[in-house]
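Presented below is the structure to which this report refers.
Up next is chain A:
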Amino acid sequence: MADVITFHDDVASEEPAVSVDCFAGQTNATAVRIEPGEDARVLLPDLGRLSLVEVNFPAFGDGRGYSAARILREAGYKGELRAVGDVLADHIPLMRRCGFDSFAPRAPVDPAVLEATLARYPEVYQKVAESERPIWSLRHG
Partner candidate 1 sequence: MYVYDKYDQAMVDARVADFRDQTRRRLSGELTEEQFRPLRLMNGLYLQLHAYMLRVAIPYGTLSGRQMKMLAHIARKYDKDYGHFTTRQNIQYNWIKLEDAPDILADLASVEMHAIQTSGNCIRNISSDQYAGVAADEVADPRPWAELLRQWSSFHPEFSYLPRKFKICVIASAEDRAAMRLHDIGIELVERDGVIGAKVFAGGGMGRTPIVGPEIKDFVAEDEIISYVEACLRVYNRYGRRDNKYKARIKILVSELGVEEYKRQVEEEWAHMKTLGIDPPTAELDRIRAHFVDPAYETGLSDAIDRSDPDFALWVDSQVVAHKQPGYAIVNISLKPLAGIPGDASSAQIDLIADIAEKYSFDELRVTHAQNIVLASVKKADLYTIWQQLHDAGLGEANLDLVTDIIACPGLDYCSLANARSIPVAQKIAQRFADPVKQRDIGELKLKISGCINACGHHHAGHIGILGVDRKGTENYQLLLGGSGAEDASLGKIVGPGFDEDGIVDAVEKATDVYLAQRQTGERFLDTYRRIGMNPFKEAIYG
Partner candidate 2 sequence: MIVATGNDLGSGDVIWWTGSGWSRHIGEAVDVGTDGEALIEREAAARRVNVAYLVEADATPDGPLPHHIKERIRASGPTVRADLAVNTDIPIVKA
């Protein structure tokens, strides 16, 4: 697996992530991995003790992880939120908007391509991330 790309304030966590099922029973676990079919909302009561949530993308065409990420951020999760698996440079800007701040792609990502992709769109049409100022907001001040 390639390196972790991180935009998170702290250093990327190296804590092994347990499954959602295991996390429920382990009161000292601080890292969990969500699979596509799992409901991110089951983690909501325990967000305070989580420092890393991994969201698995076994195939990039399965976009459930994007909703999982947003749900966690909307609930106030401030820890590291990592997209793992079938992640291309082209997906990373979308994932960042949904709240992911670190990435563990299965295949290496060309840093030049990633940099160009991240810089490409000047604005956004929708308010997705809390910090975003969508175009309609820019229009009406």
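In picking the candidates, the idea was that all candidates are chains of the complex that A comes from, given by their letters.
The definition used in the following text is that a residue touches a chain if its C-beta (ideal position, glycine included) is under 8 Å from a C-beta of that chain, and two chains touch if they have at least 3 such contacts; residues count from 1.
Since this is a predicted model, take the numbers as computed values, not measurements.
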{"item": "Identity of the candidate that touches chain A (this complex; choices 1 or 2)", "value": "1"}
{"item": "Chain A residues touching candidate 1 - in the complex, by the definition given at the top", "value": "36, 39, 60-64, 66-67, 70, 74, 88, 90, 93-95, 97-98, 110, 113, 116-117, 120-128, 134-140"}
